[in-house]
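Left out: one protein chain. Kept in place: all the others.
Showing chain A:
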Amino acid sequence: MAGRALALTVAAALGLLTLGPLVMVLARAGGAAGLGPADWAAVRFTLLQAALSAGVSVALAIPVARALARRRFVGRGALIALLGAPFLLPVIVAVLGLLAVFGRAGLVNRGIEALGLPPVPIYGLHGVVLAHVFFNMPLAVRLILQGWFAIPAERFRLAATLGFGPSEVARHLERPMLREVVPGALAVVFVICLSSFAVALTLGGGPRATTVELAIYQALRFQFDLGRAAMLAAVQVGLCAAAVLAAGAFALPSGFGAGLDRAPVPLAPRGWRRLADGLAIAAAAAFLILPLGMVAARGLPGLFNLPAEVWPALGRSFAVALPSAVLSVGGAMTLALASPRFGLVATLPLAVSSLVLGTGLFLVAHPFVNPERLALAVTMLVNATLSLPFAYRILAPEARALQADFGRLAETLDLRGLARLRWLILPRLRRPLGFSLGVSAALAMGDLGVIALFADEGGATLPLLVQRLMGAYRMEQAAGAALVLVLASFSLFWLFDRGGRHASS
């Protein structure tokens, strides 16, 4: 069958793209000296910040999820939708927003100084954890919220007829659910934070706040020590693979699931709990909205003073994002339609990180060409590879339903190849295809990872340009460029997602 041959080709390409760089990295690392003290410090810091980020994100997410589960208020749907936004938000934009709120001259420190106290610096471990909580607390809320809605309404009805108070509900219904959901949420956030690069690059750094991912970048970019970079990449692969395998026992991120609104309102206790829920919701909303608002507020004046490099950088970002999204979603769709057995291949990229793939591809390329010339192509390929698992998770259930419902009918009508694609697959998978294209495009648009490794002075994508402007303390221009970036990312997502929703009738 043609579909099967195509799926095998995609699987082989994916295997080559993930395992090939790995082999290069391992081969090169074999000849290198062992880990030095600085490298061990990076490993320790990576584990520490990931554990702290996971713990804090989930601890804060529980009261927010509980409040969202049992309260109904104006704007609740919008807030739940907003929880999905950080996933698509370019990291560098969020960092700028967090700096505007928590940085040295930010809102919080100005308040502290007004009280006559010394400012709290943002750089270092707590800044890294803060940014990770900004990204992952919303994800954890969505995961835990799904757990809340998975408790059947009949249970809550039964609890009401038995006269349960809030503490009995917590004991008999909520805590058993949390015991099942929380380990998965912790694992997901931990895995995501393990390969943190852009956050560590901007808010960490220095010997005491360097992740392995950042150390790879420094080894390649500043020391041009290929052996050490390869060694660190091998360590990073070991960490990620171990964490993904350990997390495999739990749920992996499907944090943008729809249908969070069906369940009826469970028991909503009054009194101080109502106030506490209100506070949790308000604090979470402020934590998400304030930094974004600050990017907009600071970026607007910057829009009229944009450096000329912004537009070619934006063009390069589109040139990366669009083919990356098409490749990623096309590959994911091919695998999802062929057989559930390809699921394992589709999750393979979760075990590698942007900088690991980048290092491997750098090792492949640099004997033959100047890696700078490949910057955009490599960034595109790496992004397509890394977002494929997400696209697969969005498409796989729908593709399976499509085959179950219409596979046989299509066979008996001899509907195959392009005709099958045109008359069956595209129309029926339009929504998840649009959504996953939007997610992949936005992720690639905002990516600040492998591009930092390859790009020369003139070849930056927009996220890298924003980071460089920040590094040069041109903060107003950085904010303006960040605003352009976030508008471009969300527009891409919106256009694709909307294209999928509004089927031509």
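The criterion applied here is as follows: contacts are C-beta pairs under 8 Å (C-beta built on N, C-alpha and C of every residue); 3 or more make two chains touch, one makes a residue touch a chain; residues count from 1.
Following the convention adopted for this analysis, contacts and distances are computed from a predicted model.
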Practice task
Pick from "Sarcosine oxidase subunit gamma", "Acyl-protein synthetase", "Isoquinoline 1-oxidoreductase subunit" or "Thiamine transport system ATP-binding protein" the UniProt protein name of the chain that isn't shown here.
Solution key: "Thiamine transport system ATP-binding protein"
Handout entry: Sole contact to the chain not displayed, among A:His366, A:Arg400 or A:Arg428
Key = A:Arg428
Completion exercise
Out of A:Ala38, A:Ala105, A:Leu300 or A:Leu409, only one touches the absent chain, namely A:Leu409
Completion exercise
Absent-chain interface residues of chain A come out as 405-406, 408-409, 411-416, 418-419, 423-424, 427-428, 503
